[in-house]
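Structure, as structure tokens:
Heads up, one of the protein chains got dropped from this complex, but the rest are sitting where they should.
Right, chain A next:
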Amino acid sequence: MQGAGVAGLAVAHELASRGARVTVLNPAKGNQAASWFAGGMLAPYCERESAEQAVVALGQRAAGWWEAVLPGSVIRNGTLVLAPARDVKELERFGSRTSGFEWTDGDSIAVLEPDLAGRFRKGLFFREEAHLDPRRALIDLATSLASAGVAFENDPAATAGFDWTVQCTGYSPDNADMRGVRGEMLILRTRDISLSRPVRLVHPRIPVYVVPRTDHTFMVGATMIESDWQGPITARSMMELLNAAYSLHPAFGEAEILETGVGIRPAYNDNLPRVIRMGNIISINGLYRHGFLLAPAMAAQAADLILKERSARH
């Protein structure tokens, strides 16, 4: 396994749990993997707002997969999609492009998220959706793989002597079929507000989500910029993200900014992931903004390919 981002670890798990002997070669990317900067939303229905239908289908079983692999990691509280009074029409647009939601009014929003009481009159509630803490999931999955006998090596090139190589190395400017889509995010901390589920704030130009994490922290993301530049977050992006968080609740104005992050999402031109086989090399790439949502389905496909062949050979 080349790569220890969400795709690499998910395939390692699929293969190891089905009896294969797996070594993960971590190309020293560590916390550079795009998945380190992910929101961790398991939100196939909401994603349809900007993604193809295939994402909804492929993402259906993601929450179940993560819960089975890392018990207790998945929070099934749904997703709340809100708009300020002025942009309430945006909710209708959002709703017309998605399914799996119910309309909520101010009272039900207050029941779901007491700290947002009185701030929003209308919203969409995607009851079936879930989220997890992506960093904790990456660390816990690596730990659980290691204790299940999966080896971790630091030399990314040491692929000699293996039956199969699975490449999960994310965006590379050398791959002409692929492009990088820059995403910028923030981590804020405040004790003044708590949320139980990801909240998406629809805005005609700057759609933003706030995902609650432990220790009073919140991930605010994420921009979508057609560029593979990995430099620091721009002032404008930061301003937009903060502005959105502030309009969700003014308490975010007093939050500490713990971190700003930039990840480069690997994407094919149709923004859909691919499992590609070349001899005994399998590549899983193009998970775009759907790493945690689509990695389980892609990992299963790759593992099926390998294990089917192995059982045919025996």
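Simple rule for what comes next: a contact is a pair of C-beta atoms (placed from the backbone, for glycine too) under 8 Å apart; a residue touches a chain by one contact, two chains touch by 3 or more; residues count from 1.
One rule holds for everything that comes next: contacts and distances are computed from a predicted model.
Enquirer: Of the candidate names "ABC transporter ATP-binding protein", "Sulfur-oxidizing protein SoxY", "Thiazole synthase" or "Protein-export membrane protein SecF", which one corresponds to the UniProt protein name of the undepicted chain?
Expert: The correct option from "ABC transporter ATP-binding protein", "Sulfur-oxidizing protein SoxY", "Thiazole synthase" or "Protein-export membrane protein SecF" is "Thiazole synthase", the UniProt name of the unshown chain.
Enquirer: May I ask which residue of A:G72, A:G231 or A:G279 touches the chain that does not appear here?
Expert: Touching the chain that is not displayed is residue A:G231.
Enquirer: Touching the hidden chain in the complete assembly: which of A:S147, A:T214 or A:N269 does that?
Expert: Checking each option in A:S147, A:T214 or A:N269, the one touching the absent chain turns out to be A:N269.
Enquirer: Can you work out which residue in A:L9, A:A51 or A:L116 touches the chain that's missing from view?
Expert: Residue touching the absent chain, from the options given: A:A51.
Enquirer: For review purposes, identify every residue of chain A that touches the missing chain, sorted by number.
Expert: 50-52, 86, 93, 96-97, 173, 178-182, 204-205, 225-229, 231, 234, 267-272
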